[in-house]
Structures are given as C-alpha cells and as structure tokens.
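All protein chains but one are shown at their positions in the complex.
Chain naming follows the written order as A, B and C, and within any one chain the residues start at number 1.
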Amino acid sequence: MSKTINVAMIGQGFMGKSHSNAWSQVAKFFDPPVMPVLHTVFGQEAENPAAYAQKWGWRNASTDWETLVKSPEIGLVDIVTPNFMHAPPAKAAIAAGKVCCCEKPIAGTLDDARAMAQAAKENNVPSFVWFIYRRVPAVAYAYEMVKAGELGEILHIRASYLQDWADENVPLTWRFEKELAGSGAHGDLNAHITDMTRFVAGVEVEEICGAINKTFVEKRKKLTGLVDQTNIIGGATADTSEYGDVTVDDSVLFLTKFNNGAIGSYEAARQATGNKNRNFFEINGTKGSLKFNFERMSELEYYDARRPSGVQGWTTILATHGADHPYVKNWWPDGHLIGYEHTFTNMAYDVLKVVAGEEPTIPLASFEDAYQTQRILEAALICAKEKRFVKLDEVK
Amino acid sequence: MSKTINVAMIGQGFMGKSHSNAWSQVAKFFDPPVMPVLHTVFGQEAENPAAYAQKWGWRNASTDWETLVKSPEIGLVDIVTPNFMHAPPAKAAIAAGKVCCCEKPIAGTLDDARAMAQAAKENNVPSFVWFIYRRVPAVAYAYEMVKAGELGEILHIRASYLQDWADENVPLTWRFEKELAGSGAHGDLNAHITDMTRFVAGVEVEEICGAINKTFVEKRKKLTGLVDQTNIIGGATADTSEYGDVTVDDSVLFLTKFNNGAIGSYEAARQATGNKNRNFFEINGTKGSLKFNFERMSELEYYDARRPSGVQGWTTILATHGADHPYVKNWWPDGHLIGYEHTFTNMAYDVLKVVAGEEPTIPLASFEDAYQTQRILEAALICAKEKRFVKLDEVK
Amino acid sequence: MSKTINVAMIGQGFMGKSHSNAWSQVAKFFDPPVMPVLHTVFGQEAENPAAYAQKWGWRNASTDWETLVKSPEIGLVDIVTPNFMHAPPAKAAIAAGKVCCCEKPIAGTLDDARAMAQAAKENNVPSFVWFIYRRVPAVAYAYEMVKAGELGEILHIRASYLQDWADENVPLTWRFEKELAGSGAHGDLNAHITDMTRFVAGVEVEEICGAINKTFVEKRKKLTGLVDQTNIIGGATADTSEYGDVTVDDSVLFLTKFNNGAIGSYEAARQATGNKNRNFFEINGTKGSLKFNFERMSELEYYDARRPSGVQGWTTILATHGADHPYVKNWWPDGHLIGYEHTFTNMAYDVLKVVAGEEPTIPLASFEDAYQTQRILEAALICAKEKRFVKLDEVK
Partner (left out) sequence: MSKTINVAMIGQGFMGKSHSNAWSQVAKFFDPPVMPVLHTVFGQEAENPAAYAQKWGWRNASTDWETLVKSPEIGLVDIVTPNFMHAPPAKAAIAAGKVCCCEKPIAGTLDDARAMAQAAKENNVPSFVWFIYRRVPAVAYAYEMVKAGELGEILHIRASYLQDWADENVPLTWRFEKELAGSGAHGDLNAHITDMTRFVAGVEVEEICGAINKTFVEKRKKLTGLVDQTNIIGGATADTSEYGDVTVDDSVLFLTKFNNGAIGSYEAARQATGNKNRNFFEINGTKGSLKFNFERMSELEYYDARRPSGVQGWTTILATHGADHPYVKNWWPDGHLIGYEHTFTNMAYDVLKVVAGEEPTIPLASFEDAYQTQRILEAALICAKEKRFVKLDEVK
C-alpha cells in the first residue's frame, strides 16, 4: 500500500485552481512516492469553500485556517492567498511541523520573508515556494545545460517579464494596493525572473547598478461591494466613479552585477502593449547562449558557438522529447505540447519526492531561496529610491 | 441535482490516457449540462484493466467489451482501440442505442466507415469522432473567422501533417501493418488535416488531381513476445533480427479541387526530418489568409488584406484570450497556454452539451462526417494506384 | 592590364535594371578575371534607350538588336526582354559566336527552349540562364551542404513560390497573355523553384503524379495606349473599361517522383494572399533537413538529426558569414545583410569566371539546364490537361 499525505490548501482564487489541479493530477501522470490526498480547502465564508471543495475534489472545506493548519490530520499546508496573507498561515503551519508550500512572492514584506525562512530553518521543516517556471521543461533543461557547462562562462543575463493587461481602465483591485499585494509588477513578475535566472544561470547578484520604479497609472476606479478580487487580471469593470491611489509600481527595471563577473538587466511591466505573458530570459556564455519566452513555453532557443561556423545559429529546441527534457516523458509523445498548469503538477511531483526523502527532478526553491530573491528585489527598490547603486550586502 | 451519464471506454493505450483525462477533467474546468461518470474501462487481460482503472479513476474494469457496450448502466461508449477494432464495438454500441464516440480515423476500411455512419443514422444515436484539432482554440477561432467571411472567397488550401519518428530503426509495430492500422500516415495524419480543413474552410473536395503513396522503409524488424504496441510512436526497440514487410504508406500526398473553385494540396509524412508534429494549414482567401501549425498550437497567423497597405502583414494571434477564443475562458488567463490534452477535454465538454440537447461550442464531427473524410482519403489512394485523376463521386 | 569583355543588353524594364546594376557593380565588389564593359543597351525607340544608357552607365544605345548582337565589338549578349522575345536574339547571338545570357524562363515555348539549347551546344558557346536564386548565399550554401552529404539520402522536397499581387483589379498586362508570356505563374515562379530544387537537391524528376492548372481571374481590364508593361507587377491601373481574356494560369501545382526515390510537390501562385515573394523550399533527408524562404533571404533553416537528441531543432543560420557562406566575403561583415539585386551581381561574377575559363563559385544554369527545367514544367501542364500521370520521358 502506498504512503499518503493529507494536503490542506489555504486560499482559493486563480492560484487555488492551479494547485487543486496539480494535487489531483500528479498521481495520474507521475508515480509519486507519496500519494497526496486533497484533504481540506480553506476559504472565507463568502467564497463558499464547500462548493469549491466539491468542484475541485477536496474532501473537506474549512473557514478556520488557524485550526486547520494545526490539525494532526494534515501533513502538508499549501498557501495560495494574496501576498500579505502568506506569513501568518505559513508560520503557524511551520510551528506545527507541517511541510509548507507557499505561492510567490514568498511575502509582502522582506521582514515577513526573512521570518518565514528562519522559521522553516529553525523548525527544520521542508518549505517550498511555487516558482513554477523552473518546472517548464524548457527551463529545466536550460538549467541542466548550464550546469553541464554547455554555455561556458556566463557573461550576460537579460530577463524581462512583460504583460499588458493594466491599462487605465482596469480598476483598483488588490493587485494595485501595497498593503494587500506588497508590490506591483516587481513582486509579481520580477520575483519570477529573478528566481528563474538565479536558478538557471547559477550566479548570484552582488550589486544593483541602477533601477527605475514607475507607476504610469496613478489613480484607478475603486471597486465597491463584495468583489472576488483574487482572480482579477485585467478585464474587470469598476462599479463606481470614485478614484483611489495606486500604491504599487507598474514597472520596475534594474541592472545587476553578479558574483562571477557577469552583468544583467531585469524588467517587469504591466503596460508593455503586445506582451501578454512574455516571461523571457537570454543568457550569453563564452561557449553558447540560451533564450526562453513563456509565450512559446515549449521552445528553448540555443546557440552553440562550438558548432562549425557555417551552421551556427539559434536552434529552436522543441522541448517535448521525453528522453531528454525533464518531466516530458510523463506527459505526451514528442511534439504534443503541455501548458501552463503542468508546471504546477511537475512541482507537486517534486515536492512529494522530497517529502519522501528522494531527490527532486531539479532543485526546488525553499523559503530561504525565496528570501534571497526577495533581498534582490528590495535592493532594487532602495536603488530606485535613493538614486545610487546598492550592494546586496546592505540588505538583510 | 445534476444529470449524469455513465461512460464506458473501450481500449486503453496512449489514446485511453487522453480520454480518461478528458472525462475526469471536464467537470472541473467546464460546467457541462450532464456530468460524466467514469464508469468502466475495457482492456484485454494482459493490459491489466483493473490497475488502469485505479490509476485513471474508472470505477470498474472489464475484459468483455461485448457485454459492456450493451450494459443498461452505460450511456456513452468511447472507443480508443487500434483502427481495425473500431467498427465492432461501435456497431454494437449503436445497436444498443448508446451515444458513441470513436477515435479517428473512424475505421480501417471505407466499408467499415460507411457501415458505422449508416448504423448511427439508422439507429438515430449521436455519434462523434475525435477529430480533436477542431478544438484547438486557434483552429476553432479560424473556423469562426472563415464562417464570418473574414477571408472572403477561399482560393487556396495547403495542408500538411509532418512527423519524423519513423526512421529505419523503428520496428514493425501495429502502425506499420495494414490489417491492424488500415493505413499509415494517410489514415493517421491525412485524416486529421482533411477533416480540419473541411471544417475550417467549409469547402468540399470534388476531385483528386494527383497523388503519391510512398513507403520509404519497406522492411522493419519484427517485434516478438507480448508487446504493448498501442503506445508506440518511435523509440521502440525490436528484440529480434527478423524482418517483416511494412504494408502501409510512410507518406501520402494529394492535390484537390474543391466545390467552390478553390484548389488544395495535402501531405502526410513520417520521415520529414525536423518535423515533430507539424500539423499545418494555410488558407488564402480574397480578403485574408490564415496559417496554423500545431507545434505552436496557441498561435494563429492571420493576414488581413483589408488593413491599410502599409501595416499589412502576418499577425501572430496568441489565441489565449478568453473573451474571444473558444474554450479559453474555462482554462487560464491570457498568455497562459494550454496543451495537447485540453483539446480532448474541450471535445468532451461539447459532446456532453450535445447529449443534453444543447449546441456545441463549435460543430463536432459525426460518423457521417468522418465517413465523408474517409471517402476523400480513399479517392487519393485510387488516384495514386491508377495514375489518373479521380472524381470524388466515383467513391462511395 | 586586365582583360575586358563588351556586353550588349537586349531589353530594359525591371530586369534591365537588375542586370545593368550587376554588370556595373561586379568589378567593385569582386575581382573578376575579365572586366565587363557596359557597351550597348538595346531598347525600342519608345523606350528611349539613350536616356536609359545615360542613367545606367551604358556607353551606347541601340534600337537595332539584330545588328547589335552580331557586332564584332560585342563579346557577351544579355537578354532581358519578355519571354516570347528570348529566342530570336539568343539564336542570333549564338550564331554569331557570342557568350549568351538569358533571363528565365529560357523561352515562352518548349520548342524555343530546345532550339536554344541545341544552338548553344552546336555552336559551342557558353550559355547562361539567370536562375539567380542559386546565388542567394543561403541557397548556395544549401547546395554545398547537400553535396557534402550533410542531409543523407533525400526523401522529401517541398517547393512553393507564392505571391499575391494579382487580384482582380490588376489589368491585362503582358504577364497575363500567353502569346507574350508563354505562361503565368508556372513559367514565372515554378521555373525558379524547379531549377532551384534540382540544383540544391541534385535529384531529377522522373514522373509528374498530378497537377492543377488554375486561372482564378479569367477576365481583366484591358490596357490601352502606349504602356510600358515590362515592369508591371501589380499596382497598375487600367485606363479602360473593356475586358480581355486571361490566357495564362494564376496557379499551378504538381507532384513529382524523383530518380532517387524521393517525392516532391511544387506550387506557384499569384493570389496567395499574404505572401509577397515567398520562394520557399524544404528538403528532408535521412540525416537532416533544410528550409529556405526568400522573404528572409539571408536565413537558412537547418535541422541536423545527428546532434544529441536533446538539442536537436531547426537552426536559423544567418548566412552572412564570409568565411563559410558563398559570395558573402565580397560584400559586408557578418550580420550586415545583402538583398535581391546582389544575386545578379554574384551571378555576373561567376559568368565572368567561366568566360575566363575558371570554375564558377557554384554551378551556373546553362541553356541545356533551363531546357531540362522547361520539360518538367511542360510535363506538369500535360498532366493537368490529360488528367493522368506523365513520365518525363514522354516530353522531349
């Protein structure tokens, strides 16, 4: 009989959908060493967690997360609430000795991030942050290529995560309020590309050499009444003519020097017209280069400078070859693409492997990793504010 | 309380995985008017249907399809066996008055296809063939655009489905044997693009004006012992040094004239090196053109000849916009891609709508539709064999 | 002191511009063993050859081609008139022992093509047809790759040359009249891709296995008065309301079997909306594949099936690397593109090399080569007309 672990999910919304799906699909496409049981989902009463549980296959619903995360029946707590609500359940779950998974960015503030990382360390519980782009097969393969030395010495990293949903007609949802979201595009998007490039390139930021923190739309129409804000990315219509202040950034750019001598640039934007979900990186090394763009998530662009010069060029690798590209063999034959949601299922599989004491397919981001990423984001904000370069050592 | 329908799946293998997933996912992402129950899966004893049922969520397993398809508990029979085994369970299910779904091509022979279409008609049961590429959001949107007249009069159709898995090292699986597979790339791949272009362009073939039917690798190593052949697309290794005859095509091309005056070309290939799953069409009309390639399944290329001439060009539509592109709003936000398997879930949703008396999101292919497609494929084979043009009317 | 050769150009128009430029640029960018002198240009009086000569650097102008091509001062005759006017000056020039260059297709009729090839052979004069796409560096490099065996055994050839300038508003220029043009898209475009693929792939057509010959726009507005028709590709406006019959094809498709067992498809079209000048081929071999599209003429797509499977993919070679890609080192540094006209200059260089007794950079098409290409085009027309497959041997 296979081992099982009972999962409690804290929160619902858009991310709850991805996570519910991952926990229910993982055992169909993978053979995890521990079988996850969708035990209980938490939601506020207004969210009707019972109906949600019914739809997504959770056995129970709860409106009391504080009791839930301590329940002896629960082995793993998975947090998908808005950013400001990550730390409280995470710290409670860790204190109760649960395996703890948390959506990214790890927290709304650096203080919370540091505290969460320390709590996980002190309580010695496995902790995981859903930096799911590591688990796109093309990105996972890029990681393996860099690690195998295929790019030589890394010289340049360019990363950008561009979206365009936030024009002036989008109302003042939680994503535009600092108290609820922590930050805007910076925490939402730069968090992803900062983690992803640290992971793939294996280098660490030493200095922030410039930054811009810009809010293009400074006032937006307030939402009134009871509105499920968790799922709003664009398209929502305000039912009021009153305006409120946007207190987060629309776009943040920063330049970096890395510990190996490489240099880099980062940009997050929500009004980059024409870019729907362009999570992009380019890494140039002395022996080769890689490019990735999530809008073509099954592809990895590779330039091998060691090939005969006449046939050098960017190769579009369709990263759907099960024998080579991580996670793929568990899905479909070559050329049959997977999508966004599969990155969550891939991660659920690796979390379960680690819980069972096995090695993950590729490394996972712990709370400590996510805290390190958060330090970089914080340093960029200081740079933009104080108009001077900032050493990462200044930010703890 | 919602209505339900009990589903029996006949067969397992690669296609069984897609279908099991579709029937189990559809109610999570859609709100079907009838809820499917994964009632029973049929498999041969050697396939261990009980374990399969356990893994994929089927309540029961059976090794007796003849009894199963007649069972009063079953409302819908879904057939995913190799092509030669489509007709027997389909006819039995239809005779028993069940809703009947069948993998493509509808049958291994034109006679079987005709008989199945007639049976469905005579018994007045809903029948559906899994031409799932209709349900790629980009393709479904192409259909809607053509129907709305956005392309003007259709002049040219180019379709090709290119793969490259069948080099000389691939052994003699069922896919290379006429008795089991019916045909090679023709039935496997040309069936898809013939249906897809008939569907999208809304025109019908009148004449086959040339065809090539080619087998590049005429002998392959035999497989011995008990081998699960259903899932083999490339990569398999023969455990014998004995060779057997390949009795199907590797590649079939044909040219067509359509009933509206348009002209077209079709090609299926399994040794088109570099093409993993390039299911492609281009349609040129007097007002605009469309291109699609399944290897970038979330994209649709559109040329609008009515735009100001200075800005005309091919537009890469990322068909992930829920407000416009069929099926998408049930999945993820804009720019968050779906994959191959979702086309099955999209189809399961529409089958359930039709079963409940509703209109599908976009039209489904009935057995009659699939039989019409089969006539075109047959006419192409006659043309290649007799080295003369063939009117479709010649083939019944 | 360097050797020189006096050139006479018969005709002006669009092609005259390309050729004048080539003859005047070749000695600047290359070091030809014989220096071309732009001696005399022929034009009809209405074309004002004197002004033309002045603009393009020809020393003399003539309105009497019959005298010109026999002139003892002339060493090389270059013919750029409409197709029906190729044979007379070509035969006269050959009879006079001149080196003879001719625009493609070599002639308006197969009889003329055969006669021209025989004349060149019998008189033992060097003859050249301006199949200039051979001289795109990317195509020349493709030729070298195939010749070096990089693709293994050739299995598939797909070629198409798609344009979209010929909508119903374009008037009845010489290009739509069989007497003047010989044929429509077939001679204009299929001639190019037939030559180019024979050249690159090194295989020969044995049988035409189907063909379509289609005229979509059967009547067009007549032009009246004196109109310079030679340069009209689209955009012209008729100054009449009278309609005349189009007597050439708009589109011709055909399927081929080659002498090595490969199979192929060809298509030329003038109403393929969205395609401006899409001269395209794809060649699949057992070891690799190549793709080319003239709209991105500096790029060659290469798939190497011998690379490690994880990094296989289509590589976009920017064919601007002087050390590898033919002709490039004479132009600009890597990444600095050349354009359409350079293919003519590259050819002029090779013609001058051959005239001097040297080997060309890559092989040139002689009148004999062009006649062989013409036989293939003729066979396709017979196939379309008689609705049966046609062996190339049937066409002499």
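For the reader, a short list of remarks on this structure follows.
The rule is simple: a residue touches a chain if its C-beta (ideal position, glycine included) is under 8 Å from a C-beta of that chain, and two chains touch if they have at least 3 such contacts.
Please read all numbers here as calculations on a predicted model, not as lab measurements.
Across the complete structure, the visible chains that the omitted chain touches are A, B, C.
In the complete complex, the hidden chain is touched by one of A:42, A:128, A:199 or A:303, namely A:303. The missing chain, though absent from the display, is touched by one residue of B:219, B:321 or B:388; that residue is B:321. Residue in contact with the omitted chain (choice from A:211, A:311 or A:328): A:211. The chain not shown here is touched by just one of A:20, A:183, A:289 or A:320, and that residue is A:289.
Note that of A:50, A:180, A:263 or A:382, the residue touching the chain absent from this view is A:263. In the full complex, subunit C touches the omitted chain through residues 14, 18, 20-21, 27-28, 55-57, 163, 165, 233-235, 276-278, 294-298, 318, 320, 323, 331-342.
Listed here are the subunit A residues that touch the chain not shown: 155-156, 158, 160, 164, 167, 208-212, 214, 216, 251, 253-255, 257, 261, 263, 265, 267, 269, 271-275, 284-289, 303, 305, 312, 314, 383-384, 387-389. By the touch criterion stated above, the residues of subunit B touching the omitted chain are 141, 145, 302, 304, 308-318, 321, 323-325.
Just so we're on the same page, only the chains that are shown with their structure count from here on.
Among the remaining chains, the Cα-based centre furthest from that of subunit C is the centre of A. With angles rounded to a multiple of 5, the C-alpha fit of subunit B against subunit C returns 180 degrees of rotation.
Per-chain CA centroids place subunit A at a distance of 36 Å from subunit B. Inter-chain centre distance (subunit B to subunit C, centres taken as mean C-alpha positions): 41 Å.
The set of subunit C residues touching two or more other chains comprises 312-314.
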